[in-house]
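Excluded from the complex is one protein chain; the other protein chains are retained at their positions.
This part shows subunit A:
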Amino acid sequence: MKVVIKQWNAVAAWRWDMPDDDVCGICRNPYDSTCSKCKFPGDECPLLLGECNHSFHMHCIFSWLRQESSQEKCPMCRQPFKSKAQDATGEAPEPDNDSALPT
């Protein structure tokens, strides 16, 4: 018997390749969801992994680092927060790069 495919709809799911923790510690939304300011998850609202291996929505951690009281420390471990260079996501932006910040 031959089957002729007349039409098909592709469906794909995606998720960030993240270790166990499921929500961003700052906004408490899931990593796969957005920070509290964005509407669409994905490349528009990426995650940022620190050298201390703690990650947050990029917009969330930037909002924190902009606060004077943060002393530019990771909210989890209070070590100076530096973004870890990752091959997969390309070049991680620097926190002081204002053009990368949402308005």
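Going forward, a residue touches a chain if its C-beta (ideal position, glycine included) is under 8 Å from a C-beta of that chain, and two chains touch if they have at least 3 such contacts; residues count from 1.
Throughout what follows, contacts and distances are computed from a predicted model.
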TODO: Select, from "Large ribosomal subunit protein bL19m", "Ubiquitin-conjugating enzyme E2 1", "C-3 sterol dehydrogenase/C-4 decarboxylase-like protein" or "CHM Rab escort protein", the UniProt-recorded name of the complex's unshown chain.
DONE: "Ubiquitin-conjugating enzyme E2 1"
- [ ] Go through subunit A and note every residue touching the omitted chain.
- [x] 25-28, 36-37, 60, 63-64, 67, 69-70, 75-76, 78
